[in-house]
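Omission of a single protein chain aside, the complex is shown with its protein chains in their original locations.
As written, the chain order gives the labels A and B, with residue 1 at the start of each chain.
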Amino acid sequence: MKRDVTLVVLAAGIGKRFRPFTKDKNLFPFLGSPLIDFVLPKSLPPEVIHCVVVANGTNKEALERIRFPVPHTVVVQEEATGMAGAILAAKPHIAGKSILIVIADDVADPALMEMVMKAVRPDVFGVLTTWKPQQYFPGGYVVFRDNRPVGIKEKPGAGNTPGEYVYFGGQYIAHADRLIEAIQNGKKSGDDIYEAALTKLMSDERFTAVIYDGGFVSLKYPWHVLDMTTYLLHHRLKPGKGKNVDIRNNVSLEGVVYLGNNVKIFENTKIVGPVYVGDNTIIGNNNIIRESILGEGCVTGFNTDITRSYIGDNCWFHSNYIGDSVLEENVSMGSGSVLANLRLDEGEITSVIAEEKVGTGKTKLGAMIGEGVRIGVNVSVMPGVKIGAQSMIGAGIILDRDIPEGSYCVSKSVIDIKRNKANIASGNREHYKTKI
Amino acid sequence: MKRDVTLVVLAAGIGKRFRPFTKDKNLFPFLGSPLIDFVLPKSLPPEVIHCVVVANGTNKEALERIRFPVPHTVVVQEEATGMAGAILAAKPHIAGKSILIVIADDVADPALMEMVMKAVRPDVFGVLTTWKPQQYFPGGYVVFRDNRPVGIKEKPGAGNTPGEYVYFGGQYIAHADRLIEAIQNGKKSGDDIYEAALTKLMSDERFTAVIYDGGFVSLKYPWHVLDMTTYLLHHRLKPGKGKNVDIRNNVSLEGVVYLGNNVKIFENTKIVGPVYVGDNTIIGNNNIIRESILGEGCVTGFNTDITRSYIGDNCWFHSNYIGDSVLEENVSMGSGSVLANLRLDEGEITSVIAEEKVGTGKTKLGAMIGEGVRIGVNVSVMPGVKIGAQSMIGAGIILDRDIPEGSYCVSKSVIDIKRNKANIASGNREHYKTKI
Partner (left out) sequence: MKRDVTLVVLAAGIGKRFRPFTKDKNLFPFLGSPLIDFVLPKSLPPEVIHCVVVANGTNKEALERIRFPVPHTVVVQEEATGMAGAILAAKPHIAGKSILIVIADDVADPALMEMVMKAVRPDVFGVLTTWKPQQYFPGGYVVFRDNRPVGIKEKPGAGNTPGEYVYFGGQYIAHADRLIEAIQNGKKSGDDIYEAALTKLMSDERFTAVIYDGGFVSLKYPWHVLDMTTYLLHHRLKPGKGKNVDIRNNVSLEGVVYLGNNVKIFENTKIVGPVYVGDNTIIGNNNIIRESILGEGCVTGFNTDITRSYIGDNCWFHSNYIGDSVLEENVSMGSGSVLANLRLDEGEITSVIAEEKVGTGKTKLGAMIGEGVRIGVNVSVMPGVKIGAQSMIGAGIILDRDIPEGSYCVSKSVIDIKRNKANIASGNREHYKTKI
């Protein structure tokens, strides 16, 4: 007989490394749905009959409104103490239960939860989901003995790993009380409170590991929105066409394309899927849109190129190049402005997060732009630059640094004005016309 | 029996607030004709048998050459003393006559003169044309008593208006001598010499008012060329196609479009009417032209967007965005230059006229550019900027101010030159090709 299981969804992360984006990571909209919808598949394993969502102070109400596949209760984690604190916050709802823990911004194959539940046997106390990164990954490496997981070493450092596998969201624990106890009696500070508790449990009880070799993406840094966009476009997008879609002459659509209600696409435009276009968005003449998500109510204007990017709702463009970039909602760009996505030396693009330079692992990365930003004409935004919400970037600026929220930037260029001595008659150019 | 009437056309304004445009306002070309042609309809009321045109020192000869619907005499107003001075200048030709006064740059419904003449009755000494602005308008407000106009208050100020109607061009006076007398015996200075004389006459004689509720546009400030363009495109443009028009593959024409002789339109271009294109103009590949007037002999080049704009003769473009802008003849713009038409804060665009900041009433307004101006590549011209005739604007300038006639402007940008340490083999990029 199957045991009933409570799903614990950890959604309390406040995303301070996710700036300039101000939306809750778990609710960040992709393909017309909040991210959490992709974490919770429509058909959960049958054992899961209830769900506890651990929220933070600001996303609680939104999470209560989300439609879950099973009844759900939202609890608030008061302190930002990571997963350990999240489990403690869920305590009143999981005491005495078996639990399956998932992280709300970790998107993987929807069959993963089934895989975990299938690994549950009478003699198994816990199941870990593990994954083998291609290079060193700053996560929790699993220590195996006799093919069984017996502990976790959090961020051991490259060359110092106890094995090849890291664990991630998707843990089954037969008795939540034991986990709570291990946390309460364990370490009080450090990066690895949760992992220490789990290791204690693993030394006392029998765990098994599920090896997951599909893709998974989580939202930690702002450029991860691009990884998520790529993952969801390739794995979750279904082709479709809403009501009242208006496609003009000589538009070409290739690959998997979803067009929402009332979408218009004007002449001589090419859409190269996978591409998702939200309701009421207008794609102008002579555009190219490739491998991107466009939100609702956008207007791309004339002659815009959007490639491998994420565009929020109500963004406006006009003759822009947006490559490998993320724009939250209500961003607009003036004609001729470009989000550069490749360094001149074609090297890795870095970004400053919490005053520290972080490698992004990408050689193609454009800008990350918060909501409500206005960009003037002929602006050049350098690769990897982040622009805080509600900022304005004046015409012609070469933006080579991050801009804090609510800034107003103008270029202090100097114009030298003299008397003009030349005077060109229009007739001078007549001979050029013969060459047209 | 109908009385014969002399039409008095006031065309002596010198347009000092109309800079950077140097053409006479009354003769400013629209849809291939001087503006005055739209003021004087082809069929005048039958009572009108002669016309006196009051010119200034510079437009006299051109006005003599214009073909009028009735015989016309041109007189010169020596002093810039407004309408009162204009009537006095016309005195030798109107003494003893009934007159109908129109202003040469006030364009309204061509049926308006008929309306005025139909209001003439044996007991009526004068007829005023009146119009109800939607908000305060700096003109002459009509004072009514017992439904009859009895006076005019010039520019009373918002909240201080004696009624809802302002008068404008289109006044009938049964005896010109009385108007002349009232002017000669009235005020000698101020903004309202003419209105004071008219008020005196209205207190002595019976006037009636025609209420006009159609559109009307006049050219006072340079951006009024846009209002005139919109008005004439929507009210006076007839579709048509000249001789030897060459339209290539995949060009789309929507709405009312007039193409002059020898016009060429290259591939993948869209014209969204109402649009007027003058003779010998070449519209390049992949353009979009919307709701605009293009003069003769222009070349739009590759990939240009001209929207809600007025383009004079012999202008050259190449990959430009020209929105809500006015360019006099023989202007050229280098590739990538943009006339921005929207402030970052989307507020009203102001302009400096005679050293005073003036609200334009527009939130979308581009540049106003005098004849013979040359603009380099990748220039950004800010909304509402005016560039004086025969000026040159160097590459890459962010032009945030008005430029006087005959200026030569270059950007004083500084380039920092070091040794380059990177060296990129072409092979590095091969993997990008697989993504194309």
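By our rule, contacts are C-beta pairs under 8 Å (C-beta built on N, C-alpha and C of every residue); 3 or more make two chains touch, one makes a residue touch a chain.
Since the structure is predicted, the reported quantities are computational estimates derived from the model, not experimental observations.
The chain not shown here is touched by just one of B:T130, B:S218, B:S252 or B:S411, and that residue is B:S411. Only one of B:V76, B:V256 or B:V377 touches the absent chain when the whole complex is considered: B:V377.
Taking the complete complex into account, residues 250, 252, 264, 268, 270, 282, 284, 286, 288, 297, 299, 303, 305, 313-314, 316, 321, 323, 329-330, 332, 336, 338, 340, 342, 344-345, 372, 374, 378, 380, 382, 390-392, 396-400, 403, 406-413, 422, 424, 428-429 of chain A touch the chain not shown. Touching residues on chain B toward the chain that is not drawn are 249-250, 266-268, 285-286, 302-303, 318-319, 334-336, 344-347, 374, 376-378, 392-396, 411, 413-426, 429, 432-433, 436.
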